[in-house]
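Only one protein chain is missing; all other protein chains are in place.
Now for chain A:
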């Protein structure tokens, strides 16, 4: 049996924790202290002096050109008008597990509802390997079946990434003459495309994966994935 772990990598950087942001500020302060003045600052100081002299009634130098302060004001105005798109998207607010736009700073893994024996569980998409297919080809087929042909994903290599072994319950064992099944998990990285699937699917992050997958299965899967 081959399963495919399709993962969407984070689109956004995670928030800095307190230590990191403190250190970032420290580095910025140290750099400021050790630096020399830039052209812009020199010009700004010169213009301040000229303004003071004007107030005292000295020079009759009329400033037709834009002063440094005015340029800075114009630039900050322009910058504040530019709207960045927010890091917390619509899908986050509604907690729509089928959407890929939620939790943009985490890794999301695809799980599909599948029938295993009597019950249907949420698992990584998997299928039996057919004769004449290598494991890699099975993985590609599983991906295509589970997600439709629109999805572009890159499978990381010919070798399986993780492995899970389970025993069939007794009545199934007698039917198939086999003790259990071994699932070889391939890792694929989601690149783009829209998912089309008949079965129920969810995109889950690590904590939710832990809740929803059966414990032993979750152990194998989390061993082969990067920590959050």
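By definition in this document, contacts are C-beta pairs under 8 Å (C-beta built on N, C-alpha and C of every residue); 3 or more make two chains touch, one makes a residue touch a chain; residues count from 1.
By our rule, contacts and distances are computed from a predicted model.
Q: Out of "Auxin-responsive protein", "ARP19 protein", "Autophagy-related protein 101" or "Large ribosomal subunit protein mL40", what name does the UniProt record list for the absent chain?
A: "Large ribosomal subunit protein mL40"
Q: Which listed residue, A:66, A:94, A:120 or A:134, touches the chain dropped from view?
A: Checking the options A:66, A:94, A:120 or A:134, the one contacting the hidden chain is A:134.
Q: Looking at A:104, A:153, A:188 or A:204, which makes contact with the chain not pictured?
A: Here the residue in touch with the unshown chain is A:104.
Q: Just name the one of A:11, A:54 or A:121 that touches the chain not displayed here.
A: Touching the chain that is not displayed is residue A:11.
Q: Please identify, in ascending order, the residues of chain A that touch the omitted chain?
A: 9-13, 19, 22-23, 26, 30, 33, 35-37, 42, 83-87, 89, 101, 104-105, 134-136, 154, 156-163, 165, 182, 184-185, 220, 223-227
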